[in-house]
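Down below is the structure, laid out as structure tokens.
The complex is shown incomplete by one protein chain, all other protein chains being positioned as in the whole.
And then subunit A:
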Amino acid sequence: MTFFDNILLGLETALSLNNLMWCFVGVFMGTLLGVIPGIGVLAAISMLFPLTFQLEPTAALIMLAGIWYGTTYGGSTASILLNVPGTPSSAITALDGYPMAQQGRAGVALLMTTFASFFGGSVGIILLMGFSGTISQMALQFSSTEYFALMLLGLIAASGMSNGAMIKGLIMVCLGVLFGLVGSDIYSGARRFTFGLVELADGIALVALALGLFGISEVIASVGKISAKGVDPDAVRFKAMKPTRDDMRRSWFPMLRGSAVGSFFGTLPGTGPSIAAFMSYALERRVAKEPERFGKGAIEGIMGPESANNAADQTAFIPTLALGIPGSATMALMLGALMIHGIAPGPQLMSEQPALFWGLVMSFWIGNLLLLVLNIPLIGLWVRLLTVPYQWLFPAVLMFVCIGTYSVNNSGFDVLLVAFFGILGYVLRYLSFPAAPMILGFVLGPLMEEHFRRAMLLGRGDPMTFLQRPISASVLFITLCLLIWGVYSAMRKRSAGS
């Protein structure tokens, strides 16, 4: 099949009425939850995760992806209007977006971020279409040895890049892997760490872990801290959205640079939209002729990061879909969704499930277009949602979490697990342990064990097998460099502090 056949197949799949509808639902719900402060991307995806179980895999993934970039967009809305970032990846947008809103230019800022998001997203999609094929072709030759090395790299990178100390990230990864091992051992069938509970024989449900760690603990952390603020609805009327010619002129290059930065950081393991947005902001400030305008409502300061985080959103799918190795917690959830639907992720995905792969890719475009069309008229609605007091919203969030978790397996035990992981998540958050690496460890853990054991079997029990194959040896070398760099920068920070 040629490239164009693939695109046609993708369009056909993505434009089917059913998939189109779920794409719309995903984008809409994602934006809605993204606008609500205190609900991040991970919480939003895990809250809506159970809904996708009733769908066929393609529709489920299309909807989850829609939730993801919808949340990113909704997060920027809250950033600009309230200076309360709805999601971490849009925290940077608040730096210049909120001053713009204070100057009565909220409408312009919202409209322009929508364009920037669409632009960045499109660049990411084109790269995804171009590179996935090549990478997955290459990956077809990988054996368990390479997979283990790549997963190790992904986990270590994720623990190092998240904010805070690398050692805490590593601890969280290990804990995540351990939770992932609960249940029946794939080789021997032995039940591990189930403590005699029948409910744990199939392992801990991903939904329960994700909703506890992100849903419940985020709610606990924000109760009593967030109060609704008044927003002037007039600032976001359609008439107030028209950007000046100066705004347009200033926006082109930040959008291009932001997309490049975002695409790059999206593909790397452990980095993601938040880091991409941050880097893009730093870059814009450095290349600006008048850097003193930044922080006071410079439009470059929102266009760069907004195209960067959306480009990163899309390119993060490259390693996830082409290799089956997620680089971030969000991608780990996507992968989890695939596996729950019985689809093995990996390089063979593109050749075995072309309709799913290309349908998903083309749906990104349609979803981004929907975002553009949907949000211009709906900005008013999002603004009104921001004025609903948080003390009424959070019990509703908890209710949806409970019903959602229960509905996956019709299991009250899973709801109890949510409560358990909620407490654990809050305690870990309190002790400033990052929660995201845990999800990554949880999803990758069982796969890693499987590949490790298979590699050792093929290598006749000699651990040197990991160093004898060139690809795995170089990946392990990079991993080691990352570890050394982490230790070095921690030591430098300490000596600077004392």
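Convention: contacts are C-beta pairs under 8 Å (C-beta built on N, C-alpha and C of every residue); 3 or more make two chains touch, one makes a residue touch a chain; residues count from 1.
Here is the rule we go by: contacts and distances are computed from a predicted model.
Of the names listed as "Peptidase", "Fe-S cluster assembly protein SufD", "FixJ family two-component response regulator" or "Tripartite tricarboxylate transporter TctB family protein", the one that matches the UniProt record for the absent chain is "Tripartite tricarboxylate transporter TctB family protein".
Note on the undisplayed chain: of the listed residues A:V401, A:V443 or A:L476, the one touching it is A:V401. Among the residues A:L181, A:L256 or A:I343, only A:L181 touches the chain that is left out of the figure.
Listed residues A:R192, A:R249 or A:R384: the one in touch with the omitted chain is A:R192. Taking the complete complex into account, A:I167 is the one of A:L8, A:I135, A:I167 or A:L256 that touches the chain left out. In the full complex, subunit A touches the hidden chain at residues 51, 54, 164-165, 167-168, 170-171, 174-175, 177-178, 181, 185, 187-188, 190, 192-193, 216, 219-221, 223-224, 389-392, 394-396, 398-399, 401-403, 406-407, 410, 412-413, 415-416, 418-419, 422-423, 426, 429-433, 449, 452-453, 456-457, 460-463, 494, 497-498.
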